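Report on one structure; see the data block that follows.
Here the complex is missing one protein chain, while the rest keep their positions.
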Amino acid sequence: MKNKLIELKELTKNFDDQQVLKGIDLDIYENEFLTLLGPSGCGKTTTLRILAGFDEPSSGQVLFNGIEISKIPPYKREINTVFQKYALFPHLNVEDNIAFGLNLKKQDKSMISQKVDRMLKMVGLEGFGKRDVALLSGGQQQRVAIARALVNEPKVLLLDEPLGALDAKIRKQMQVELKKIQREVGITFVYVTHDQEEALSMSDTVVVMNNGEIQQIGSPTDIYNEPENRFVANFIGESNIIEGHMIRDFLVEFDGYQFECVDKGFPENEEIEVVLRPEDLDIVEPDQAKITGIVRNITFKGVHYEIMIETEKRTYMVQTTDYAEPGRRVGLTFGPEDVHVMWKMGVY
Amino acid sequence: MKKKKSFFNRFYVVLCLAFFYLPILVTMIFSFNSSKSLTRFSGFSLRWYSELLNNVEVVKAVYVSVSIAIIATIVSTVLGTITAIGLSRNRKVVRELILNVNEIPILNPEIVTAIGLMLLFSSIGMRKGYITMLLAHITFCTPYVITSVYPKVRSLDPNLANAAMDLGATPYQALVKIVVPMIKEGIFAGALLAFTMSFDDFVISYFVTGNGTKNISIVVYNMTKRINPTINALSTIVILVIIVVLVAANIVPDMMKKRGFSGTTRKEKAVVLVLVVVLLAGLIQCGSVSRQQKVLKVYNAGEYIDLSLLEQFEEEYNCTVIYETFESNEMMYTKLSSGESYDVLVPSDYMIERLIKEEYLQHLDWDMIPNSENLMEEVMDQSYDPGNRYSCPYFWGTVGILYDKTVVDPEDLEDGWELLRNPKYKGKIYMYDSERDSFMIALKALGYSMNTTDENEIQEAYEWLISQRDTMDPIYAGDDVIDNMISGNKAIAVVYSGDASYIISENEDMDYFTPQQGTNVWYDAMLITKDCNEVDLAHDFINFMLREDCALANTEEVGYTSPVQSAFDEMKEGTYEGVSSYIPEIDNPKNEIFAYQTPKIKQKYAELWTKVKAQ
Partner (left out) sequence: MKQFRHLIKPYAIWAAVMIVIPIILIALYAFTEEGNSVLTFAFTFENFKKFAEATYVNVILKSFRLGILTTLICLGLGYPLAFIISRFEEKTQNTLILMVTIPMWINLLLRTYAWMNILADNGIINQILGSLGLGQLSMMYTDFSVIIGLICNFMPFMIIPIHTSLSKMDKSLIEAAYDLGADPVQTFWKVTWPLSIPGVLNGIMMVFLLSVSTFVIPKLLGGGQYMLIGNLIESQFISVGDWNFGSAISLILMVIILISMGLMKKIDKQEDKE
């Protein structure tokens, strides 16, 4: 395992009477691309602001290389931020925006201009140095914001929903580029987003948050395939979530049938919830499956169809490349590895 | 159709602007008038501009106005800007509280703000003057800065300051390099507003100043008595400066943009620094008044001295005179009782009596005033100060009626004061806006003593004044009577004999008489206060004013009757030959001198007079 760079311990934050962070424990490693994912108001941005130093935690610790930094002002931290709406200084041109931090450190002029040029090249804005920032497109402003932060050679780069303001196509492109830049500079990125697709495609580690608490920490595949609770399952991708109970290890019962699964370690007869991803379900002839139902609705989604199938107990969502005529009776099948068993959580 | 409309629009705009600029234009034109008149242009001349440069009072006032405006603008801009920035970072409760308090000076009538500040300064015993005026100006300027900067701060992305700090800027650097440049439009607008408010202020300055500190507005206000085109010359210069500054302000930013504006250059910083240093130096020079010199504080009525005499005195006695003026004896008393201190006062008889009674004064040492032998006997030993233990006469005279010989029938003069109720002259009368003089007239017309304390007599006099008001539509004017009568605006006016002499010397159609029912004979005299710091110098001053050449110069300039025999004689036969008002008619046994009034009676008169005017 790599070195721990930042440790958050028992972090809480209150605004007036409202508790927005309810005890966050999180380790962030060197060279890691870590994403804080969650709906708005989940506390992800607050966590980021505490890391950057704009807010102080109400209690708990922030350790940077083992040293408590929660009382250190932002300008003394080796951490830089890319802001949600970029926060470029409108009265300075591209070059001066990027050179802002270096100028404050009173570095040598030629050195500064060298570094700025290198950054411009890295973010693909060569020759834009003298431009007025207000006249740049959203994507270009984004690049300037990244360059402005990275030129200071921080140990950690914080990104607060940096792609939120861009349109879909540029966003995809920037995702790739951000990942590339992260590999190139080899520092830790802490990325905040509410877009699960963005989180899954770029991150090494995803931290799912809700209501000021961490729901799950894991690699994108873990998070997707093994959601720990209903919230994560719902938030990450589309899911069919079914209540049931565990008969014994590797055997689960729901909708009145027993199914094999790969989960173990639950107490016998424990009330649990099962996640079935729509793309893991297959449509077969009714006689080949335990669960059967009638096709109610079919929507073409480009790569696949989204089919709603009404069974005796519920409606399942299935994503498949096969066409199924509405009104037809079909069967639903899935393999043991497609059944994800989670602890039942009444709260969500 | 459309053309017609656009013509009409243009015409309306021009009309409105003409209305705004008419008074300014008139002011400018008459600054080049060769004569003193402000209504009749008699030829082009630059005379008032050279007089302006020689008028120490005006030059000082310009300095006070400009320096206070600059300092108040700088301080209130800085204070207002940091407050606006700080406000946006505070909780709503704090923010609302401060913003609401901040609104008070903007919404409150100026006069209430002025009075509040005056009460504040006098209750903490602060010496009124430059500093109090400056503090007051900062107080009413800052709210305007805050209201123009705060919205800009609010519309600012709060992440900008965060971004700067994130990139390694300290809070101070973030403020200077990011926040301030982003809201500079608001700051500039606020500063401009602050400068305007401060430079133009009259009401607040008027109430909080003291010790001879005057800004342009106060000087202008005090000039009502003998307004002359000097002040027009000054305002013409002010207008030109404003236009130059405005043009510069509109052109310079454009030029800077073209040059590739990059923050404040070193040159600009140097200019600002030099400016501040010059200002401070000037301030210190103005404030300290060369410490080794003795300072004499003189408090006299407005336009009541030949100002060059003061310079002459300063030179001869190697001292500095702080010269202040009041509008009325009552105003002088108010100032004195609010704790202001002076060395020499020049009030009128009844007020002298009051000051003696209330122990504000010290005995004069007549041995130190050898020139007292020049005084004429008639003016000495009057009822207000028997034996002249406290007071030395300065000017004297009567109150009478000034009339236009071309309008008023000589026979009507025999009615004396009742002339003021003769319906023939309805709408052609100036009364003097002073309760004492007006009640004196009514009481004398009714045949009572003007020092009566009989409530019924006072009530009768009140009714006399009301009936006069209702039938005659008189104007209750202040010192602007003088100018108005010189221009011949009305036919009859109640005036002091000295003013009458001056008016008659400027307008030959006018003449003066004192009614046979008797009138007020008054004496203004020089006094030395109890807490006078420079007793010797104060005596020297009195002695100086009695010197024959000085007394002559003074009476020539002001027009009031001198108590110095030689000056009196010379004027009687010289400049004011044939001007009846210069020789006070004092042999009428019905004439009286005002006596001290108890506060109760005084209050009564004041109230009744307010009622006469306000009805």
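Per-chain residue numbering starts at 1, and chain names A and B are given in the order in which the chains are listed.
The definition used in the following text is that contacts are C-beta pairs under 8 Å (C-beta built on N, C-alpha and C of every residue); 3 or more make two chains touch, one makes a residue touch a chain.
Please read these numbers as outputs of a predicted model, since none were measured by experiment.
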{"item": "Among B:52, B:216 or B:442, the residue in touch with the chain that has been omitted", "value": "B:216"}
{"item": "Contacting the left-out chain in the complete assembly, out of B:55, B:73 or B:139", "value": "B:139"}
{"item": "Residue, one of B:155, B:308, B:334 or B:453, that touches the chain absent here", "value": "B:334"}
{"item": "Among B:207, B:317, B:502 or B:594, residue touching the chain not depicted", "value": "B:207"}
{"item": "Interface with the undisplayed chain - residues on chain B", "value": "9, 12-13, 16-17, 19-24, 26-27, 30, 38-40, 79-80, 82-83, 85-90, 94, 98, 101-102, 104-105, 107-113, 115-120, 122-123, 135-136, 138-139, 142, 146, 158, 161-162, 165, 171, 175, 196, 199-200, 202-203, 207, 216-217, 220-221, 224, 227, 231-232, 235, 238-239, 242-243, 246, 250, 327-328, 330-331, 333-334, 337-338, 427, 431, 433, 469, 474-478, 480, 484, 487-490, 603, 606, 610-611, 613-615"}
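Quick note on the criterion: only the chains that are shown with their structure count from here on.
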{"item": "Separation of mean Cα positions, chain B and chain A [Å, integer]", "value": "74"}
{"item": "Touching residues on chain B, where the partner in the complex is chain A", "value": "157, 159-160, 162-171, 173-174, 177-178, 181-182"}
{"item": "Residue ranges of chain A touching chain B (in the complex, touch as defined)", "value": "52-54, 73-75, 79-81, 83-85, 87-91, 100-101, 104-105, 148-149, 152"}
